[in-house]
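A single protein chain has been removed from this complex, and every other one stays in its place.
Right, chain A next:
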Amino acid sequence: MPRNYDPALHPFEIQREYTRALNAVKLERVFAKPFVGALDGHGDIVSCLGKHPNQIAWLFSGDADGTVKQWNIAMKKCVRTLKAHSGYVRGISFTPDGETMISVGDDKNIHFWDTCLPTSLEVGVKESAKFSIPTKYNLASVSSHAKTKMFATCGDSCLLWEGERRLPVQEFEWGVDSLNCVRFNQSQVDVLAACASDRSIMLYDIRGKSPIRKVVLSLKSNALCWNPQEPFVFAVANEDYNSYAFDMRRLKHPLNIYKDHVDAVIDLDFSPTGKELVTGSWDKTVRLFEVDKGHSREVYHTKRMQRLTSVMWTLDNKYILTGSDEMNIRIWKAKAWEKLGVLKTREREALSYNEALKDKFASFPQVKRIMRHRHVPKHVYQAKKELRIIKDSKSRKEGNRRAHSKPGTVPTVPEREKNIVAEME
């Protein structure tokens, strides 16, 4: 095909590109069908999800009556069911080689399981753990060291275990309250963070004897997650409907605050690229955030999905897994409008051209309006409205107070720091 790029032969460049951008953004909304499928099979609330370090397709999930299930995500099939604990399964973690799965539960046991499927198992025989440690501690969460055999659990205090030793190697204590989530940093391997129910987030170094520092927020944090690409950064899911990103060196000033949920945020996970964040909330929605933005770029919900208990971003950066109250695990696309499967060259080129156009015209009002529009359930919509009224009224009141008092007595606190109570070393 002969081409001639002379601008005189291509009139209305901007207008045509704008029209194409509008079409592209409309098509994006048309094709935005994020729900891929559900993993059905648990007999109780799904309490936790475990991400296998080596196998993309493997998923382990624990539920409230002590069952751990192993799934093949690609086939959407349950491949193994383990009766692991009596009562809640509280946490699932993997050793760095990926061969062993560690599960902890309300029955105060730590179980070690082989992640590979047993080669031959007689029908009706209950599979038992490779190794078990009965303890006297409450166990609320577990996390493995990225390099060694060590792992940490939390409950009344943060405990450090090593391999199959029956007693904890170390115990970290600071304050009396219980901890509900503990996570090892996967790059700065000796650092470990935990959320406590006294509203604080603590940092530990396993090379030292005592915790390093902690920060107290105005409400309790439910979950914690380290950024896989930026070792200093972690994010917490908070009861005050927000999530916070922290730099572990400067806990006083959060890096970012992620707003949009209208109820407590229960769990969160970073994407493997470290650029995005998924949060699951008590308000029955899943939201996706870009780490440097304050509001969500996407919200996922279905009529049947109840309160979220756990969320997970798969290692291929393509899917999101969510476990919820009504015993289901759901698979979502991370990019709602993405076409699955093999793309032809022309198709791929057209899609990337459309992406470029959307980026170029993103700030045009029409394009922006269509791009931003999301339908949310009625209760979320109403709650959002209500929250806006509350926020407006608060800021009005603060403004009034500032206007009628001596200058400087009512300081302006940045939105990010409003909920930070104290930082302690």
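In this section, a contact is a pair of C-beta atoms (placed from the backbone, for glycine too) under 8 Å apart; a residue touches a chain by one contact, two chains touch by 3 or more; residues count from 1.
In this section, contacts and distances are computed from a predicted model.
**Q** If you look up the hidden chain in UniProt, what protein name do you find among "BING4 C-terminal domain-containing protein", "Gpi16 subunit, GPI transamidase component", "Ypt/Rab-type GTPase Ypt7p" or "Proteasome subunit beta"?
**A** The record names the chain that does not appear here as "BING4 C-terminal domain-containing protein".
**Q** Identify the residue among A:7, A:118, A:341 or A:408 that touches the chain left out of the display.
**A** The single option touching the absent chain is A:7.
**Q** Touching residues of chain A against the unshown chain: what are they?
**A** 1-16, 18-20, 23
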